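Structure record follows, encoded as structure tokens.
What you see is the complex with one protein chain gone and the rest in place.
As written, the chain order gives the labels A and B, with residue 1 at the start of each chain.
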Amino acid sequence: MQTLVQTGAVTKVHSVRRPWLRDVIGILAIVIAGAVGYWLFPDNLALLTRIIAVALLVLSIDLIVGYCGVATLGQAALFGAGAYAAGIACVNGVTEPMTLIAIGGTAGAVAGLLMGTIMLRAHGLAQLVLSIAIVQLFHEAANKASSITGGSDGLAGLMISPLFGIFEFDLWGKTAYLMGLALLLLVFIALKFVVSSPFGMLCRGIKQDPLRIRAMGAFVFPVLLKMFVISGAVAGMGGALAAISTQVVGLDSVSFELSANALVMLVLGGLGTLYGALIGTVIFMGFEHVVSSINPFHWMTMVGALLIAVVLAAPGGLSSLVEKVRGEKA
Amino acid sequence: MQTIFSIGIDALAFGMVLFIICIGLSLTMGLMRVVNLAHGAFAMIAGYIASYAARDLGLGYAVAIFLAIIGTIVISIPLERFLYRRIYGSPELTQVLMTIGITFCVIGITNYFFGPTLKTIPLPQALSQPVDLGFRTIAAHRLFVIACGAVVAGGLWYLIERTSFGIKLRATVDNAAMSDALGVRTQVVYAISFAIAIGLAALGGVVGAEFLPIEPYYALRYMVMFLVVVSVGGAGSILGAVIACLVLGLVDTTGRYLMPDFGNFFFYAAVILIVCLFPRGFFGRAQ
Partner (left out) sequence: MSDLFRVENLSKSFGGLAVSRDISLSMAAGERLALIGPNGAGKTTFVNLVTGQLKPGAGRVILGGEDVTQLGAVRRVRKGLVRTFQVTRLFSELTPEEHVTLTVLQREGKASRILSRFRGNSGVADEVHDILGALGLLEVARRKVGQIAYGQQRLLEIAIALALKPKVLLLDEPAAGVPSVDTPRIEQALERLPSSLAVLMIEHDMDLVFRFAKRVVVLAAGEIIFEGAPSEVAADPKVREAYLGNYAHARSVA
């Protein structure tokens, strides 16, 4: 009868904590970091915009790997789909930047649907191999269809109209950077809602035990496919942003290397927290910029050593290290 | 007819190179459940050693191969002891990250010591001549590679099916805990298998240098292809690996001969098709 007594004693279990407060602080931190970057590195805004574009790619990987537990080494296929769709649309006369972002997002979502449909047929190693094969196939296709994509020379000469008809895309990349930052914020807030929705919880359940989810009466495949589509839209918008800011789309935007690097950034920052994706991207690309300007091969050695160190010392990524330190202090 | 014959021989030889390199990866994946993306890096290391021995020191081809295999295994021992043992039984993603990290390091270090240029391994006189088969002549090197592949396949089959080590190996693959309880020293079995796998990668890297040229990005460039072969064949299956290598070798070589513009397009299209039809590989073990 002890349990009955306890039942009466404990009040309602919800409305205790305020998780949204943490998110508001987190979003403010992104805004502040973005503003600081703008004032500190006015000559490097192109690099900062590139970081934002890649951050969107890394966020999109986090949705699949971190929240659903599906390993992928081919996410650049979705990034590239967005970049090429925006680039091709631009060359053909659609020059309004917001429209181009939307086109990139749509193309990414369609590519995500396709990629998810194929990848979710397999598990484990075969799934990983499929993800690689898909990005390589996209790469070869983009290379071959040079009349539309520019092939190995890339798709150059994108002329972008001023944003809202007012803000020109200047030589210093101010407009592109601020637009990118706003886009990242919007996407980040939207994803915070996605991962804290019932759907997000369902994905976390699938990551841990799909059989249990089935025994709860929920189908696994459509849930994962939906996440692939969302993830594709995010990656595609990242690709479109990269195309708009550099006014070039190259074959490297649909490469295995970009996919692998983006996964490394995610793991460096920490899986399944969205913040980890951002932290990992900034740290990785910042270091890359500094070190690879000295010697690109030293950079590879460093990334390799860093990866090994992360696996051995901090399997949860840097953000988990921060949490651990905080937890020990508290 | 001439073209078909050339394609056939090249495809067979290329398939055998793939087989020699990949069978080691297939065994480590089937046995130790380690997704070793750095497997190609070991083949590359062997290529550099052989090139150094044959070109810079002027040693014979056979000696170069021998040195390359021994040298690569020696390099792999500390890596196995200090890095790989930490990730046995870890989730796939962890293994992928660790072994990509090793690959990146190997590429960076190789470039630091040897530079970014291509390294050749000079063939001995006997292998660089054409051989007259009566109705056709073909390059002796192609025949040599095909023979190597056949010997490796036969030797492995004998080792696994007919020797006491093979029995221990199969028992460990089946149930490591049980084998341990029965007195099989599974750590030793793992270490030997790892060494055999690396040795085979080394052999394949050297004899296959004509097909897969030795340069620092080798480890990354062909990583995907090796992984694909294992996945298509089914990890741990010799027969599966042979078939996968022959099929993919044929697809790749035919594509390059007939439609060079398309690059690897058909290769990857075939991979997607095969993996979708056989998600566990041609002869993969049920999970």
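Everything below uses one rule, namely that a contact is a pair of C-beta atoms (placed from the backbone, for glycine too) under 8 Å apart; a residue touches a chain by one contact, two chains touch by 3 or more.
Small disclaimer: the values here were computed from a predicted structure and weren't measured.
Taking every chain of the complex into account, the omitted one touches A.
Among A:R121, A:K144, A:K174 or A:K226, the one in contact with the hidden chain is A:K226. Remark: the omitted chain is touched by one listed residue; of A:R121, A:K174 or A:R204 this is A:R204.
Mapped onto chain A, contacts with the missing chain fall at residues 2-3, 6-7, 10, 12-14, 16, 193-194, 196-202, 204-205, 208-209, 211-212, 214-219, 222-223, 226, 230.
Criterion: only the chains that are shown with their structure count from here on.
Looking at the complex, you find that chain A touches chain B at residues 65, 71, 73, 118, 121-126, 128-130, 132-134, 136-137, 140-141, 143-144, 256-257, 260, 263-264, 267, 297-308, 310-312, 315. Considering their complex, residues 29, 35, 83, 86-87, 92-94, 96-98, 100-109, 111-112, 116, 216, 220, 224, 227-228, 230-232, 235, 261-265, 268-269, 271-272, 275-276, 279-281, 287 of chain B touch chain A.
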